[in-house]
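Have a look at the structure that comes next, please.
Only one protein chain is missing from this complex, and each of the others stays in its spot.
Note that the chains take the letters A, B and C in the order they are written out, and that residue 1 is the start of every chain.
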Amino acid sequence: MSEKNIKNIFVNGPIAPAFIADSIAKHSSKTAIGGHSIFMGQVRKDEINGKFVSAIAYTAYEELALEKMYQIREEIFEKYPLKCMHIYHSLGTVKAGEICLFVFTSSAHRKPAIAACSEVVDRLKVELPIWGKEIFEDESHQWKENS
Amino acid sequence: MSEKNIKNIFVNGPIAPAFIADSIAKHSSKTAIGGHSIFMGQVRKDEINGKFVSAIAYTAYEELALEKMYQIREEIFEKYPLKCMHIYHSLGTVKAGEICLFVFTSSAHRKPAIAACSEVVDRLKVELPIWGKEIFEDESHQWKENS
Amino acid sequence: MEIEIISFGQIAEFINHQKIEVDGIADTDAFKRYLEDRFPTLKGMKYKLALNKNIVQQNTEIKNQATIAIMPPFSGG
Partner (left out) sequence: MEIEIISFGQIAEFINHQKIEVDGIADTDAFKRYLEDRFPTLKGMKYKLALNKNIVQQNTEIKNQATIAIMPPFSGG
């Protein structure tokens, strides 16, 4: 039995703006917070060889991703004086214009929240076993690569 | 007659999470965007000499603030490849736990949005003629100072 | 000449918005001396002036019907 509190970060399909609003609203009782930083990833309608991306389908090695995210979370809380950190990533299909990633950090003063948010985004792109399949309007696909 | 498109940034009272959600949702048609960065300032219930801050009342030299914000906006768009930038600051009373500042930047890739958002927050705290009066639970007050 | 004075934040607690009729205030340095003389509380405080909506960075000539804002340190955000 693990004593680690491994949180789920995965949601099925896109992350709705109303979900983000709820997440923000929940922090109004946390009156030690002075600054919130949010990053959201949105699926781009990229043009690749004359075809437009209509959606990205995400899959993940979920257990490993959650374990890795747990480690990142621990390290970020060690490094920055954060009050809160929330991370959500889509699985399944997210259409162009929809949100696939939501990272939300909060601290008493603005700088730790901003630095932590940026660092979490950088790290999760590199370290989490998640894959995006870019689906074109003609239903052909190619596998996304993070640059 | 000025040809400059000077945008208002001021809203009366706190900035509602639902307003932020609407702002996010409006970007789903902008499918060249890949990353959004948001900063939100929240009023802290600080304890100062045994008394708790219950709210901050904001006033501004509005015309000068909007002119200055226009300059900052121009310089930030010059410096970073942004798709969008939205800024809102409260005037009047904002209670502890409520949001008084909302900065929202978007770009094709994440780094410009994140860097621009952070820089705008830094600059507006230093450069915009806005004043916060911290109101305590006993209705006494002191004037906030940005550190 | 006529100068309109506006004030903000903590300074608005002891300097009201007002129009003054004065002579011999040729520039912003002279205006600061006038102000600190009339409102001694100001001497111990940090403040900036804005002349006709431009923040004063160096001593600047004041013309008739100028509007001068007296601004304590900013604390927005």
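In this section, a residue touches a chain if its C-beta (ideal position, glycine included) is under 8 Å from a C-beta of that chain, and two chains touch if they have at least 3 such contacts.
The structure presented is a predicted model; accordingly, all values stated were derived computationally and were not measured.
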Contact set (omitted chain vs shown chains) is A
Residue among A:V53, A:L82, A:V121 or A:I135 that touches the chain left out of view
A:V121
Residue positions on chain A contacting the omitted chain are 41, 58-61, 63-65, 67, 89, 100-101, 121, 124-133, 143-146
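Keep in mind that, in the parts below, only the chains that are shown with their structure count from here on.
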Quick one: chain A and chain B, Cα centre-to-centre, how many Å?
23
Could you work out how far the Cα centre of chain A sits from that of chain C, in whole Å?
49
Chain B and chain C have mean C-alpha positions lying a whole-number Å distance apart equal to 27
Listed in rising order, chain C residues that touch 2 or more other chains are none
Shared-contact residues (touching 2 or more other chains) in chain B:
41, 121
